[in-house]
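One structure is given below, encoded as structure tokens.
Every protein chain except one is present and positioned as in the full complex.
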Amino acid sequence: MSAVLDTHGHADHGYHPGGIMRWITTTNHKDIGTLYLWFSFIMFMVGGVMALVIRLELFSPGLQWVDPDFFNQMTTMHGLIMVFGAIMPAFVGFANWLIPMMIGAPDMAFARMNNWSFWILPFAAALLVISFFTPGGAPGVGWTMYAPLTVQMGMGMDLTIFAVHLLGMSSIMGSINIITTILNLRAPGMGLMRMPLFCWTWLITAYLLVATMPVLAGAVTMTLTDRHFGTTFFNAAGGGDPVLYQHIFWFFGHPEVYIIALPAFGVVSQVIPAFARKPLFGYASMVSATAGIAILSFIVWAHHMYTVGMPVAGQLFFMYATALIAVPTGVKVFNWVATMWKGSLSFETPMLFAVGFLFLFTLGGFTGLVLSLAAVDIQLHDTYYVVAHFHYVMAIGAVFAGYAGVYFWLPKWTGRMYDEALGKWHFWLSVIFINITFFVQHFAGLAGMPRRIPDYPMMFEVWNKISSVGAFGFGISQLLFLYIIVSAIRSGEKAPDKPWEGADSLEWTHLPTPAPRHSFHTPPVLK
Amino acid sequence: MRQEHYYVPQPMPWPIMGSTALFLMILGGVFVMNGASAGWISLALGVVVLLYMLLRWFGDVIRESEGGKYGSWEDVSFRWGMSWFIFSEVMFFAGFFGALFWARAMSVPDLSSLLHQEMLWPGFKGLWPSAGPGFAEEFTPMGALGIPAINTLLLLSSGVTLTYAHWGLVNNQRGKLNLFLFLTIVLGAIFLGLQIYEYAHAYSALNLKLSTGVYGSTFFMLTGFHGFHVTLGAIMLTVILFRCLAGHFKSDHHFAFEAVAWYWHFVDVVWLLLFIVVYWL
Partner (left out) sequence: MASSSARRTAAWALGILGAAFSGLALGLEWNLQPAVTRIAADIHDVHTYVMVLVSVIFAGVFGVMFYSVFAHRKDKGHQAAQWHENTTVEVLWTAIPLVILVVIAWPVTKVVVAQKDTSNPDLTIKVTGYQWKWGYDYIKGEGEGISFISALATPRDQIEGRAPKGEHYLLEVDHEMVVPVGKKVRVLTTAADVIHSWWIPAFGVKQDAMPGFIRDLHFRAEKAGVYRGQCVELCGKEHGFMPIVVRVVSQDEYSKWVGEHKKALAAAADDPARTWTLDELKRRGEQVYAANCVACHQASGKGTPPVFPALDGSPVVNGPRQAQIDIVLNGKPNTPMAAFGGQLNDVELAAVITFTRNNWGNRIGDQVLPAEVKALRK
């Protein structure tokens, strides 16, 4: 079936401001999706520049460019901004654009609240930025914000705490919206088990968000009262415990990493079948694996805390539970490979990034498995091995999935094609440089280089030099991405309704390209 | 039966106004907390903007609702939305309950273990309620009888009166609806009054403060956060009461009423838990 026009039924009436007010007041899921995506890319650049400051300082041993305090602030803000400002909003942007189209809904269930979910973010980001200019600067406590170091910080810490509150509000509202949309706004005939897998991964991600963001809010609230109102939640002298903070933080923090990973899985699960020209293998087991990962993610958090001095039973329990996550994740990896198997594969840019994701994410998953082994983690905890692990799953895994998604849906969003040759260049430059950046960090970590240090012993010099070169190479390659996108929007070739032969979800089969501003005001009829 | 079109609201300036308000409040609050009293201005301004925004936003929603824009399809959305919102609140409380659990079951016993007594905290007895080994003053913990017990009764009865009000609404007995709704609010207000009294008593007579170690911290954080929710609930009930008096809601179309009722019952259940683990055990 080729594209069927279905834009009738919507009478545009009432208040429709133009210009900047269109974006500020919009209740349209496509506009809001666009806002999210641009916001996240800007944040990616900001966080990326901070990463480059880190890599610049670490290029050589000794202190050259920044003082240790500022270095810690960079590390902290890089982590916070990348996680909360870049990756999460990027996937919320995908969700906004795609979920209504994929399930045949007219918009998100709460269109006005949707606007608020987005428009909180720039203010939260502003708070983070303002903190740099307060006395004492931004907090230098790491993105995990462990007590009691947080108690020593200046007012930048308070701004950061409230920024986290705002980010939490935004995520909770966004998630409630996504859950409700998926549960209530599916077109007749769009059974839950017929939804594109992307919708499933987001349904489960949204559940994780609603369950964990409030817990994070609680943790930072207690930090705030410990700082200013004399409470002693995390202070032993008053009967509290710094480890309590860590438990609460990681009860949020571990599900959080799957909040980042699951939507990435969702994107890849749309892209791979499209370029294999073959349906996704094992749809039902994909759904249950996703749910399994989500459930397990609530009982593994203390694998970030093997060195706090847990009793041996605790070490073992969390070790077994953590290792178990390899099983459902493995199911996903195998299903993707099986989808490619005996397909009719072609490798346009989205597929390249998806395959890059598959390969490198799994690599990061395996180092995660190594870390999950409590005995081994004693050696690796808080070293660059951990940094390498999480950049493989996040800065490579999630980012590559994001790129795959952008190239894949760009025609539907803008009506134009990107330059395929440049896209391929972008992919190859990215894979090469990002591996230069992060692969060597495994070695540095194994050999004993701690993380969050502005200076290091001589034996780590070579690894750091290589890593810094890679980081700058990767950073510059992303300028190419910006160029590709902007020139596609400006002057790209007109895209057909269904540029990818194997794509089969509603946004490709039931809507023209570019997708009209309002789609499915009347639900599509599905057989 | 689901109608053919789902209502998608028009563009609105309220969300960004709300963000601006929060932003002003945060900046102001942070300045105040760090000793710059000029922050009060920003804080107050933020509150005003927030109230204005809420008024206008809810005004729009009420107008749409009364104007028949919401059918059963939207109604289901609201139900999902409210349920998940309450779930997020449950998790928020869970964090604080977790802190209490940790202090009672893990950190205080640990700090009073033999090793810790020998090395760091000589003579510390880890009996709950405890304000920790470094806390030198005397304080009296809050008992469960008296005000807390009365408050339990108050909140439980308010749940009952609210249900009566709901029956009134469903059966089109508007008098009963208004009366019992009013009673619910009164019960909530008395609850809050008593809690304020209890706090004052704790500070003045019991030497029990927010800074009284982990006992004081968890006590005031949990009961205070709950009290804040009761306040919100009471305000929402008041709004609903005014809407009832203005003749809003139909016997088969009154989700706003139900949402607030759900919220109130949720706050009620949290209180029961609080009563058991904070005051009683």
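When the chains are written out, they are named A and B in that same order, and each has its own residue count from 1.
Convention: a contact is a pair of C-beta atoms (placed from the backbone, for glycine too) under 8 Å apart; a residue touches a chain by one contact, two chains touch by 3 or more.
None of the values given here were measured: they were computed from a predicted structure.
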>> Looking at the full complex, which residue from A:Trp119, A:Trp202 or A:Tyr283 touches the chain that isn't shown here?
In response: A:Tyr283
>> With the missing chain put back, one of A:Met21, A:Ala126, A:Val257 or A:Val370 would touch it. Which one?
In response: A:Val370
>> With the missing chain put back, one of A:Val141, A:Leu224 or A:Val271 would touch it. Which one?
In response: A:Val141
> Taking the entire complex into account, which one of A:Ile42, A:Ala126, A:Ile299 or A:Ile432 touches the absent chain?
Replying inline: A:Ile432
>> Take the complete complex as the reference. Which residues in chain A touch the chain that isn't displayed?
In response: 61-64, 67-69, 72, 135-137, 140-142, 146, 148-149, 151-152, 154, 227, 235-237, 241-243, 276-285, 307-309, 311-312, 315-316, 319-320, 323-324, 326-327, 330-331, 333-335, 337-347, 355, 358-359, 362-363, 366, 369-370, 373-376, 378-379, 381-383, 420-425, 427-428, 431-432, 435-436, 439-440, 443, 446-448, 450-460, 462-463, 466, 502
> What chain B residues would touch the chain not displayed?
Replying inline: 110-111, 115-116, 119-121, 133-134
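Convention: only the chains that are shown with their structure count from here on.
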> What residues on chain B touch chain A, complex-wise?
Replying inline: 4-6, 8-16, 18-20, 22-23, 26-27, 29-31, 33-34, 57, 73, 76-77, 80-81, 84-85, 87-89, 91-92, 94-96, 98-99, 102-103, 106-108, 110-111, 130-135, 209-211, 213-218, 220-221
> Which of the residues in chain A come into contact with chain B in the complex?
Replying inline: 9, 14-17, 21-22, 24-27, 105-107, 109-113, 115-116, 119-120, 122-123, 126-127, 130, 154-155, 158-159, 162, 166, 172, 175-177, 179-180, 183-185, 210-215, 217-219, 222, 225, 228-233, 235-241, 243-244, 247-248, 251, 521-522
